[in-house]
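Only one protein chain is missing; all other protein chains are in place.
Chain IDs A, B and C follow the sequence of writing; residue 1 opens each chain.
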Amino acid sequence: MARRSALRRTYPLTILCAALALAASGCSGDDPSGSEVGPTSAGTEGEPISIGLVTDLSGRFVSFGKDIEAATNLAVERINADGGVNGSMLELVVEDTGGEPEQAVTAVRDLAEDGVFAISGPLSSGEAETVYAQAAQVMVPIMSGTANKDGITELGEGWTFLNQATNTALYTEALPAWMEEYGVSTAALVYDAEEPVSAGAAMGAIPAVAADVGLEIVNADSPITFTRGQTDFATTVQVIGETDADGLIIMSAPTEAGLIAAELARQGETRPIIGHPSQGSQSFFEGGGQEITDWMLPLIFDRDSTEPEVQEFVSAMNEVIAAPPLVAESANYYDSIFMLAEVMRDADINGSTPVEEARETIRAGLLDLSDFPGVTGTISFAGNAEATKTIHLVVVQNGEPTPL
Amino acid sequence: MTQVLLNGVLLGATYALLAVGYTLVFGVMRLLTLAHGQIFMAAGVVSLVITGPGTPFWVAGVCAVAIGAGLSVLTDLLCFRPVGYHRPIPAAVATIGFGLVIHNVIVQLYGSNAVGAPFEVPRADFTVNGVLVSVVQLVSLLITAVVMVATHLFVNRTKWGVAMRAFSEDPEAVAVLGVPTRWLSALTLGIAGALAGLASFLVILRVTSVSPSSGLEIGLIGLAIMTIGGLGSLPGAMAAGIALGVLESVADYRGFGFQAAVPWLLLVVVLLVRPRGLLGARTS
Amino acid sequence: MALLEIDDLCVRYGHVSAVEGVSLTVERGSAVAILGRNGAGKSSLLNTIAGLVRASSGSVRWDGADITRLATAKRARRGVSLVPEGKRIFPALTVAENLRLGGFHVDRSLLPSAVGRIHALFPILAERSSQPAGQLSGGQQQMLAIGRALMAEPTLLLLDEPSTGLAPKIATEVYERLAELRTTGLTLVVVEQQIDRALTLADDVIVLNLGRTVLTERSAALSRDDARIRAAYIGAEATT
Partner (left out) sequence: MSEASFVLLVINVVAAVGMHLVYVTGQLNLGQAGFLAIGAYVTAVTDARLDWPLPLSLLAGAAAAAVVALPVAFGAARLRGVYLIMGTLAVGEIVRVTIGNLESVGDVQGFSGQSGIDPISVYVVAVLILAGALALMTSATGLRMRSVFDDADAASAAGVATRSVRVLAVVMSAAVVGVAGGLVAEWSLFISPRGFGVEQSFEIALYSLVGGVHSLIGALVGAAGITWLLDGLKDIGDLPFIGESVEGLAPWRLVIYGAVVLLLMVARPEGLITRRLALTATRPLRRGRRRWLARADRVQPVPATAAHPASGDAAVVLEVDAVGHAFGGVQALSGVSMTIRAGESIALIGANGAGKSTLVNVVAGLYPAQQGRVRLNGVEITGLPAHRRTRAGVARTFQSVRVFAHLTVEETIRLGHWAGRGRERESVERLLESLGLLGRRDALPSELTLAEQRRLEIGRAIAAAPAVVLLDEPSAGMNDQEREELAELIRSVPRRGTAVVLVDHNLDFAFDIGERVVVLDFGAVIATGSPAAVMANPRVRDAYLGPEAAAHDSPTGDSTGVPEQRPERLDR
């Protein structure tokens, strides 16, 4: 008994000093928080321009979040390397939300309080919807490079942008190409009923676009669904087998996509499939993706494109991130920073511009930005808060994404 | 339809393996090990990460079992022993903390995306009058059955097994007979952890990957099955596991909108009918 | 040198002192009975010897070595076996399994002979060997509890009220077995409510009242009607 009581006496002490240390960090929370990436080149006199990045470094999307932070830092360093914007250096303030909408709300409000000129992020659609609904109150331009739910920017009443192709934009281009490539006229719809992005695409964009392009969804009234976290898809794939349609539309996150792909291969399913851009990740290619052929994905960034600046960007990223190759969406965040820089250069914004004025000018500048040459192809808002993006169609053949 | 039932039994077998772990620990020590789901996940992820591409697949299996057992024994050393075996609630909360540590260390080290199996899983399937059966599934069903029988024999035949069952009824009387109860708790958790590691490996054999975020969900389903089967009853856990597997497969097949809630609906129905679970011993 | 020496032992549960300043020595091969009415601290003393209860002060020495702080399981390994109050057999386990636990440290090859020895002592256990212990009668359960404690061939057997809850005939039979065991050199310490049984079995007697030693005496010099015993049992003035 003696050992434990000694243990018990010492533990409260260790807890106490840990708490005191954190108290210091807690109170200091109100001055510019988050880890600053300061200006690298010496001696420029102007106040720094601070830009906020809302990402996930500890939650469900940490693999996406880390690559996004790396790409954003890379862009900031490169801009600062050749003189920054109008003489002021860019300063990136990173907030980690752990993929939780509540934390994203807190992050955006803190960044607004700290006087950032614009916010890049948040990462997931769930967080983006919550944050965009706050935009009108905090009045800061917010641009996500990953959320792709349709109509999400309307929540922000002019303060919110999307440097990512929405589901409708993606499938308006992808569905006809898929139908033509494989001679598909009827399709079966399969999606993850628990995962908001997949459910949103499957119930919103897909049926709408399918009607426009004349694709008949055979099971529109009773789609085949499964739930996030499910590990056994034998029965789901069996139901798919029993549905007669030329092709399959499968909306899900990468993990579930891999599991279904493995099961489809096992049950000898050979019909062409079209999936969701979020499935285009390494874990899908290396996992279930190995065993399937003809799984088309509409992506917004082509890692293997022969464009020199794309190759340069990919190689620069591979040196920085922990587990290359990089996540496709991180390219959007790289372009977002350059777009913000160009808008600020055109409007002569620098570190000493008053915050409200800078935010208002950036908002207007972004809205009429068009034909911006990014690593993800030409991007233009041209009056619409949801950017038109170049869409690269790839077909996954045994784990290899080959351009169409 | 037989295909659906077969799928259900196979899924149920994996659930049962996990639930047996919980039941063993609760049956013997009247304590909840809420880190069990995270241990299941961690055993799978780490076993895939440390086995290189060339190694045969069973090596990963051995690693998974070893890691599962190791982490589970750690639960005894870090949570149950310091807090005290006579304080079930704080001990359970301590395992929640330990589960958080395991989950987030794995996420920080290996990311949040699913980890693919580096080895080639032998894919030999055959159809028997229309029903598609995969060798991997048959082998895993066989392993599960063998392990279930082995656990049953161990608990009922060996001296350590007898000591475990006695411990659940009267821990002091067991100590008075000279049985080293410290080792008893470590052994119980070790076996439970090994079973979780094995279950994780069998799932990997079928789906060739494991996702770091699956720990909490799988853990809760295991807990639900233990409760449905009746606390501390091994046969109850096995039966409830298989039953839930079949029910979920049928629900999938019928396109039942509430798939995610199947385990919970089954649990509520059973508790309304029998507040002690199917085969729960009358303990008061 | 005595087998068991207890020196000025005190046991407190929170504010209640169950045992205060008790000293006792037990010679090898002898039998001591602990008497006293309900709540006199008899069980607390016995459980402290077995290690189930922690002594607040004083010492317990076994064969010269101090075992006051030693854990129960280790004391059992050194030959101290307790038949706890209320028998505390494992009802869901079979008779054979209960015995198997008693002989946990007996290696496999010697098991059959150990079990044989117990079956000879208590034949009923052989008949009911594969039955769950819970289905045995009170007396049979008591014999099982004693048999279980004897599996590890202890040097000292502690018994806590072995006759409570048994019909007189059965209790007598149990005490005859205990007398038989004494011939094999086994040392006994028995806590007993019924004075006559204790006097017939034990060489020495210690009487407790409210945790304190009231009387230590050779059993031969005592009888049921002895004034000192009655005083300890019914309280001072009731004997007028």
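Just so we're on the same page, a contact is a pair of C-beta atoms (placed from the backbone, for glycine too) under 8 Å apart; a residue touches a chain by one contact, two chains touch by 3 or more.
Quick caveat: nothing in here was measured; it's all calculated off a predicted structure.
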item	value
Touching partners, among the displayed chains, of the absent chain	A, B, C
From C:Ser43, C:Thr72 or C:Gln140, residue that would touch the chain that is not displayed	C:Ser43
In chain C, positions touching the absent partner	13-16, 18, 37-39, 41-44, 85-86, 138, 161, 163-168, 171, 193-196, 210, 224, 230, 233-238
Interface residues of chain A (partner: the chain not displayed)	7-8, 11-12, 14-15, 18-19, 21-31, 33-35, 57-58, 62, 95-96, 98, 101-102, 105-106, 109-110, 113, 126, 129-130, 133-134, 137, 149, 155, 193-196, 199-200, 203
Contact set of chain B toward the excluded chain (per top definition)	26, 30-32, 78-79, 82-84, 86-94, 96-101, 103-105, 108, 216, 220, 223-224, 226-227, 231-232, 257-258, 260-261, 263-265, 267-268, 271-272, 275-277, 283-284
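The definition used in the following text is that only the chains that are shown with their structure count from here on.
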item	value
Touch-based graph of the chains, sorted into line, ring, star, complete or other	line
Identity of the most central chain, Cα criterion	B
Computed distance of Cα centres, chain C from chain A, in Å	74
Inter-centroid spacing, chain C versus chain B (mean Cα positions, whole Å)	43
Chain A-chain B separation of Cα centroids, rounded to whole Å	35
Per-residue overlap in chain C, given as positions that touch at least 2 other chains	none
Junction residues of chain B, two or more chains touched	none
Contact footprint of chain A on chain B as seen in their complex	3-4, 7-8, 10-11, 14, 82, 84, 104, 107-108, 111-117, 123, 125, 132, 134, 203, 206-209, 211, 213-214, 217-218, 248-249, 252-253, 255, 257, 259-260
Contact set on chain A toward chain B in their complex	4, 7, 58-64, 66, 193-194, 222, 224-227, 229-236, 238-239, 254-255, 258-259, 262-263, 266-267, 281-283, 286-288, 290-291, 322-323
Touching residues on chain B, where the partner in the complex is chain C	159, 162-163, 165-166, 169-170, 172-181
